[in-house]
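Let's turn to chain A:
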Amino acid sequence: DPALIYDLGGKFDKSFNEAAFGGAERWAAETGGTYRDIEMQSEAQREQALRRLAESGSNPIVMTGFAFSSVLEQVAPDYPDTTFAIIDGYVDAPNVRNINFSEHEGSYLVGMLAAMASETGTVSFVGGMDIPLIRRFACGYAQGAVAANADVNVIVNYTGTTPAAWNDPVRGGEITSAQISQGSDVVYAAAGGTGVGVLQTAADSGILSIGVDSNQNYMHPGQVLTSMLKRVDNAVFDVFSAGTDVETGSFVMDLASGGVGWALDENNESLITEDMRAAMAAAEASIASGETVVHDYTSDNSCPVSVD
Partner candidate 1 sequence: MELRGISKAFGPVQANKDINIRVRKGTIHGIIGENGAGKSTLMSILYGFYRSDSGEVLIDGKPTQITDSLAAIRAGIGMVFQHFKLVENFTVLENVILGAEGGALLQPSKARARKLLTQLADDYELSVDPDAVVEDLNVGHQQRVEILKALYRQANILILDEPTGVLTPAEADHLFRILRGLKEQGKTIILITHKLREIMEVTDEVSVMRRGEMVATVNTADTNPSELAELMVGRKVLLDVQKTPAQPGEVVVSVRNLQVIDRHGVERLRGIDLDVRAGEILGIAGVAGNGQSQLLEVLAGMMPGTGTMTMNGADMDLSLRRDNARTRREDSIAHVHEDRHRCGLILDFMAWENVAFGYHDRPEYQKNALLMDNAAILEDAKGKIERFDVRPPNPMLTAESFSGGNQQKIVLAREIERNPDLLLVGQPTRGVDIGAIEFIHKRLIELRDQGKAILLVSVELDEILSLSDRIIVMFDGKIMGERDPEQTNAQELGLLMAGVVGDSVTGDAA
Partner candidate 2 sequence: MDLATIVQILESTLRLATPLLFTCLAGLFSERAGIFDIGLEGKLLVAAFFSAAFAFYTGSAWLGLLAGIAASVVFALIHGFASITFRGNQLISGVAINFLAAGMTVVVAQSLFHQGGRTPPLSGNARFERIDLPFADALRDVPVIGPLYSNVLSGNSVLVYLGLLAVPLTWWVLYRTRFGLRLRAVGENPAAVDTAGVSVVRMRYYAVIIAGVLCGIGGAYLSTSLAAGFVKDMSAGRGYIALAALIFAKWRPWQALVAVLLFGMLEAIANRWPNLDLGLITLPNQFMAALPYILTVVILAGFVGKAIPPRAGGEPYVKER
């Protein structure tokens, strides 16, 4: 059977891990198959969780989160017959499938929407843990906002420097309040479970928010501008469907391949004007064709627009 290990935010973070869970569930529903999954409680348990699944014969094993990289590097060689898939990480081993997303591209799109929807000309970003991966979101978002409105002011904050940053809604809410007092009227949360607090505070204070990873538009209908979709669900679904034959190597899921995108549904229809839709369509086409290149923060650890 295939198996899935979630990162510390937990299976029900409404975002990244929940997307993975959604993919696994979809696979189970469609194929009638069964799978195992594990939520860890602490950093120190990563290795045990991974080994436990490998020991008990699960194959392939998908894990969500860059933080597994270092552990998988150790574990993968011990189980040569098991295929591992890591989302957001990179491990150079023959039995590992590395899946990465072009979050900067998706973030670019929602950044444009944010700038277009903003009345104050100030938009903001709440990141989870302050790491290059999340800066990639921030950087894409800022580029998109600037592209839509050259005078836009982008405020960027991170929740913390440890995994606890993924699961601190109270702090997320407070940071959002601070951003609102600085004039922001659209906030983008790329912070796992912390984002729940960001979206909540935004809704409470009557400003717009942007969800991440999963489609979070439903959480506050009419108050979430859109969600940056990161199709972790598809990634998991693909691996589970391929089963033990899953291809190893590195795979990038970008806008062109449908790996990232933005959400439009009945909850946010009214917020997205015709102009916005048109702008989105143009931008998507331009990025997919390679005409517009969104700078990837992690390629050189820098951003053309400030994201500190």
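The candidates came about this way: all candidates are chains of the complex that A comes from, given by their letters.
Note that in this section a contact is a pair of C-beta atoms (placed from the backbone, for glycine too) under 8 Å apart; a residue touches a chain by one contact, two chains touch by 3 or more; residues count from 1.
Just so it is clear, the model here is predicted, and its values are computed rather than measured.
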Query: Between 1 or 2, which touches chain A here in the complex?
result: 2
Message: Show me the residue ranges of chain A that touch candidate 2 in the complex, using the header's touch definition.
response: 10-12, 39, 130, 157-158, 160-161, 167-171, 173-175, 177-178, 181-182, 193, 196-197, 200, 204, 219-220
